[in-house]
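Note sheet for the following structure.
With one protein chain held back, the other chains of the complex are shown just where they sit.
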Amino acid sequence: MEKVEQRLITEDGRRIDGRALDEMRPVRIEAGVLDRSDGSAYIEMGKTKIYAAVYGPKEAHPRHLAQPHKAILNCRYHMASFSVEGRKAPGMTRREIELSKVIREALESIVILEEFPRSAIDIFIEVIQADAGTRTAGLTAASLALADAGIPVLDLCAGIAVGKVEGRIVLDPSEEEDKRGEADMPVAMAPRLGSIVLLQLNGRLNSSEFREALSLAKKGIDVLYELQRKALSKKFSGLTQIGED
Amino acid sequence: MEKVEQRLITEDGRRIDGRALDEMRPVRIEAGVLDRSDGSAYIEMGKTKIYAAVYGPKEAHPRHLAQPHKAILNCRYHMASFSVEGRKAPGMTRREIELSKVIREALESIVILEEFPRSAIDIFIEVIQADAGTRTAGLTAASLALADAGIPVLDLCAGIAVGKVEGRIVLDPSEEEDKRGEADMPVAMAPRLGSIVLLQLNGRLNSSEFREALSLAKKGIDVLYELQRKALSKKFSGLTQIGED
Amino acid sequence: MEKVEQRLITEDGRRIDGRALDEMRPVRIEAGVLDRSDGSAYIEMGKTKIYAAVYGPKEAHPRHLAQPHKAILNCRYHMASFSVEGRKAPGMTRREIELSKVIREALESIVILEEFPRSAIDIFIEVIQADAGTRTAGLTAASLALADAGIPVLDLCAGIAVGKVEGRIVLDPSEEEDKRGEADMPVAMAPRLGSIVLLQLNGRLNSSEFREALSLAKKGIDVLYELQRKALSKKFSGLTQIGED
Amino acid sequence: MYRIGEKPYPSKIMRDKLYELILRGERLDGRRPYQYRPLELKTSIIEKTDGSAMVNLGGTKIVAGVKTALGQPYPDTPDQGNIVVNAELLPLASSFFEPGPPDERAIELARVVDRCVRESKMIELDKLVYVHGRTVLVIYIDVYVLDYDGNYFDPSVLAAVAALATAKIPLYEVRNGDVIAKTESRFGLPVRKFPVSVTVGLIGDKILVDPTSLEESAIDTSIVLGWSDDDEMAAIQKNLQGLIRFDTIDEVIRVSREKSVELRTKLMEVLGRVGAPS
Amino acid sequence: MYRIGEKPYPSKIMRDKLYELILRGERLDGRRPYQYRPLELKTSIIEKTDGSAMVNLGGTKIVAGVKTALGQPYPDTPDQGNIVVNAELLPLASSFFEPGPPDERAIELARVVDRCVRESKMIELDKLVYVHGRTVLVIYIDVYVLDYDGNYFDPSVLAAVAALATAKIPLYEVRNGDVIAKTESRFGLPVRKFPVSVTVGLIGDKILVDPTSLEESAIDTSIVLGWSDDDEMAAIQKNLQGLIRFDTIDEVIRVSREKSVELRTKLMEVLGRVGAPS
Partner (left out) sequence: MYRIGEKPYPSKIMRDKLYELILRGERLDGRRPYQYRPLELKTSIIEKTDGSAMVNLGGTKIVAGVKTALGQPYPDTPDQGNIVVNAELLPLASSFFEPGPPDERAIELARVVDRCVRESKMIELDKLVYVHGRTVLVIYIDVYVLDYDGNYFDPSVLAAVAALATAKIPLYEVRNGDVIAKTESRFGLPVRKFPVSVTVGLIGDKILVDPTSLEESAIDTSIVLGWSDDDEMAAIQKNLQGLIRFDTIDEVIRVSREKSVELRTKLMEVLGRVGAPS
């Protein structure tokens, strides 16, 4: 434990890693990165590195889980043992089980499940390095992987965390800011539907801070949404135009 | 550990909590205490507090467990983590698994399973406070919950423990008597059938002590059986007579 | 830990237990030793003591595992808690799971699975004492149990380990030789098919040592194969000739 | 993967009917949209715990118990006591629940209760350290759902908070590095906040609070908001599939805040406390 | 919930036939009602254990092994060694058994063996304490059912008791608080009782002992009685569904007592002991 901790925000409103309060970390988003799955994506946000893959629609299994009028969606958010400081023991933690649930519920909101009765769609999110914002980055990659798999959706969705650090609302908190900050609020939206698909809060915010945080999240999500669309168009133009990279 | 332990039975035949040797603790029995289940009951014996609920008959699941000529009975005896001194780790202990089996076998003896081929009846016993005699109290509550669910039985059954403490046979041992006594014998009977449905012994008894213990148990069981019938009649009269409590 | 360890091989080429380099431990092989199973066998190699039993062919269960054109083979290699130095915790270790796989794959090579579509054959190997060479001895017993069950096979198979100890290739290493030696190589063959069905190596061997080890294993396997055939003929002659032992 | 006992397909007819009622300010069970079901709260019901509470919210019944023990702090908080929350959806409470280890819903419930208690700073955990980095108080909170008619979040938070607020622990003394319990006298935990959660159901552009099990299968989605005091949220959890329209958020915050004050007032009455703790 | 490999529906025809035979003093396999199957008992068969035994009772084969190690006593018995019993119904023993962790039947078997050994006070556990409250002998008893034709209780108790009675452990010495094993010399455990169990099957108003697997599916119910010596029971376990009529109990006690003497005599012969231990 350090005796005197460095301030997280300088007097001129810069963060430890030099970012402005409303600035997200460098992002890289790619579609179609894994061959075996029906759709896949890769995302990097700072040092956070995540693969997502989609299998399906396919026969639901075991059979009694099949729904007569729609597909079921399964989702597993999982972290590699080496993805975190120290070493995570193999096996799903309670945190991973909870995040799998909220991510699945977010995606169930946008996938048109009624198109595939009696079938199942499996979504696998593998965090190979975790450096804050993994649930929202994982969701962003998973949404892209669904689109890459050609599964019909109402909209893409993307997510990002907002935080409260030393009294200020910041976009896309780093791990250090997350750990030492006052609040962390992961948000995901389907922008074209004008809707929130994921929303959680750890830590304390009053009503007006909450509104500020939500607006800031919207700003970041719009950027990610654009990157998702570019990644898709790059993937599909690459497939149809011979000779292109 | 106390150096000199208090005697459990005084010279004039009174027990630590003031009871006579053949006296049970205060009992409270109610039927129909939980709304969601098909039948339910609550029992208090001293500080022992237990809920029981019955679901079914319903379709057996998974299917290959279904029996063509009768219902299967499932039973889970489970203790809340906070029900005991110290804290029980979540999850079923070997003791809970054994008791689930002996309670289920006792109830299988009285339920007319042949009335519901291919179906299942689930019985859940939740001990929210354990202070000796939980398996027999749980069975007593479960039998009442079955009747409350309208499931046909050959008879109600009720149970109580008898113990040997400082050489004397006592009814309904307290936790202290159980821990420091020489023997603990849980017994359950279906009185109208003239039969024992559950019988276990931990500790040492000779043949004549065994016979004395069994008679004493019978005495206690007859009281509980009467209380079960009253609880049922209170529940069902309450349902049919408008305006009654 | 001993400061000065005894040499494992004397100057005149004898091993700690008096065996020659190419000499296996005393072996006992019996068929039909357990009544409930469809086929069974018992093997002792030195202090290694193993039972094997076969159930099937029978209906595959759960159903979705059934194969339309052949039987599935299940195999469990399991060690009793008391079979080893110290006490193995109950439950399957990673080692037991791996060995179950390689033994099953060896047996799948010789059983004519196509004769029993949609069915399952279960093989259980129980090591009640482990003193080196258990996987190959277990496989040898399992192959005999399959034959005892009357399941059609292309050939019997038998196995034995070979080791490298103080630079010398030895047959059927003892536990001490296994622990302190340079290499341990379990081998199993179907002699009449001129084929290897199991082959593993732990430790270091160069190409020529490998060839020497494989030849030595073949020598041991031929002996075991003969003992398997004798055990079978003893079992079946015993069944048909009245009055025989 | 972890979806056990999933609820049946929400019938479109039921949804439309509920929406129509809400438009008129009504509900299926006669309540108004922003009205909770009758709430009963009893404390100190399990003598073997350090603190306990039973809550009935309409047809949903929760029991929570608190036990404490000495233990090691987590490596990253050597100067704080520990909180461990476990929740179980008992199979006797509903045919939606199954026996076995906690499923994803039970884990979510436990973690939401945990966040309400922890992030609100309800307990002054730094006062529960006896030997820095070595011996602290560990507080186990076990929550059981005994009967389930929708909305297990709010009564679970109430039960956990009431059990904590009424818990009595021994006085611990440090002698030569050993921590010794003086069991003859018992004291309350250092409580400074009384968090409550409010579950809001969303249906189109309308909202309601405290949904029943039947309503849960008809609404579009729902969200749980944990208020640490009248002015501050400590936890939020959107917790069913479905969309939350941007234009409903302000009303969600406003109503949940209002209801949180109402629930906290009721809680303080039962605890025999008025206003903020000393 | 834990019922794996449940036995098939007892055919009423089989039950009636068995009852008729019993009325005439006969059984399906030619035995008399109160007659055990042939019993074989061998000890010291697993060299890597401290004690071991194999028992064949008709077509039921059991192997038991005892291992010992130093360990901590349980908090509530700081002045006693520990006994840990584990039993497994191996899938090679019967198509009724499946691979996997011990099911409810295996757990019941282990706990009945445990009670026979523990409640009979077979082993003087207070002589196995080396440092009060800190270091005691832990005795692991592992029982495996290798072949199963009914009644795994009685041969399991016999195998466990024979393995314990013949076990040899090192001499332990305490030096400066450390407990050191002197492995050069080995000694027996402090044994003072030789418990045996008797399994009684009930069919209407009649009883029989040591049921086969076929009989287990025809009788009404069964009960296991553990006798710590000729005059005292240490454990009872009714262990199948079904009713025990009050009017059969005296006969159950009488017969089980008689058979327990017979089994104990056989056990003592194999152990080379006559009468009570010194």
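Just so it is clear, A, B, C, D and E label the chains in written order, and each chain counts residues from 1 on its own.
By our rule, a residue touches a chain if its C-beta (ideal position, glycine included) is under 8 Å from a C-beta of that chain, and two chains touch if they have at least 3 such contacts.
Only a predicted model underlies this, so the values are computations on that prediction, with no experimental measurement involved.
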If I'm reading the header right, one chain is hidden. Which shown chains does it touch across the whole complex? A, C
For the full complex, which residue in C:V127, C:L171 or C:V197 touches the chain that was left out? C:V197
Residues on chain C that touch the omitted chain in the whole complex? 1, 65, 67, 69-70, 72, 74-76, 94-95, 97-98, 100-102, 104-106, 108-109, 185, 190, 193-207, 210-211, 214
Touching residues on chain A - with respect to the absent chain: 34-37, 40, 47, 49, 51-53, 55, 58, 76, 78, 80-87, 90-91, 122, 124, 126, 128-131
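Operating definition for what follows: only the chains that are shown with their structure count from here on.
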Name, by label, each chain that touches both members of the pair chain D and chain E. B
Enumerate the residues of chain B that touch no fewer than two other chains. 76
Which residue numbers or ranges of chain D touch two or more of the other chains? 99
